[in-house]
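One structure, as structure tokens, below. Some questions next.
Of the protein chains in this complex, all but one are displayed in their positions.
Presenting subunit A:
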Amino acid sequence: MTSLPEQTDRKLGLVIDLDTCVGCHACVISCKGWNTENYGAPLSDQDPYGADPVGTFLNRVHSYEVQPDQGPAQLVHFPKSCLHCDDAPCVTVCPTGASYKRVEDGIVLVNEDNCIGCGLCAWSCPYGAREMDAAEGVMKKCTLCVDRIYNENLPEEDREPSCVRTCPAGARHFGDFSDPESNVSKLSAERGGMDLMPELGTKPVNKYLPPRPKDSWQGEVDVLAPWLEPVAQEPQGFFGWLDKALEKF
């Protein structure tokens, strides 16, 4: 079993805005591209042009329909990757020490050299955020682009996870949750950032901003009625109003 650090110096993670995510999968593919080319083994694809194409992805977008008590059904796009939990069960279950949580920033990583591909971590993760690469036989997961965020070969503005850099709708934010003044801490506080399945006690670092209330129009009560107070019912009356209204120009 592998131990978790008692505490980490920083808590890096993502804020994902479910109010704004349009479900375009830009983050999914940008992640695939960067992480195929960078940290560890490439993210392979089996049967890529055949009947059952299955590849390794570190980030996926799911879509769920929600039927509120009032109003029409809604569709929520839900991007999901490793949440870099403070109490990460995937780390403590690892028999070789391959899975670990970094002391300096809290990122949960897999040291592929030590990974025996037993799959216990994937089994223990309640979020389904780990994927075994079928070609390499090692466990793959979101690295929070650990090879981007400190990378001195990248311009400073690009030192953020590729999913954040690419998101067209600006629905993904990266920062340090241990700093109450960071962009992510403030956004999360302002918008009621939520933990995913907090009852499991995993203490996820990533936060989700809930969709704002939708479809506020509920029918008969018409607070906007004054805006449609008729100036006339018939064309003739309208022309009279028009003539008067034009006086002011």
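Keep this in mind: a contact is a pair of C-beta atoms (placed from the backbone, for glycine too) under 8 Å apart; a residue touches a chain by one contact, two chains touch by 3 or more; residues count from 1.
Heads up, the rule we're going with is that contacts and distances are computed from a predicted model.
Set against the options "Polysulfide reductase chain A", "ABC transporter permease", "Imidazole glycerol phosphate synthase subunit HisH" or "Xanthine dehydrogenase D subunit", the UniProt name belonging to the omitted chain is "Polysulfide reductase chain A". The chain not shown here is touched by just one of A:32, A:84 or A:207, and that residue is A:32. On the side of subunit A, the interface with the absent chain consists of residues 1-3, 19-26, 28-30, 32-34, 36-39, 41-42, 44-55, 57, 65, 67, 72-77, 97, 100, 102-103, 109, 111, 113, 135-136, 146-147, 149-154, 157, 162, 165-171, 211-212, 214-217, 219-220, 222, 224-225, 227-235, 238-239, 241-243, 245-246, 249, using the contact rule stated above.
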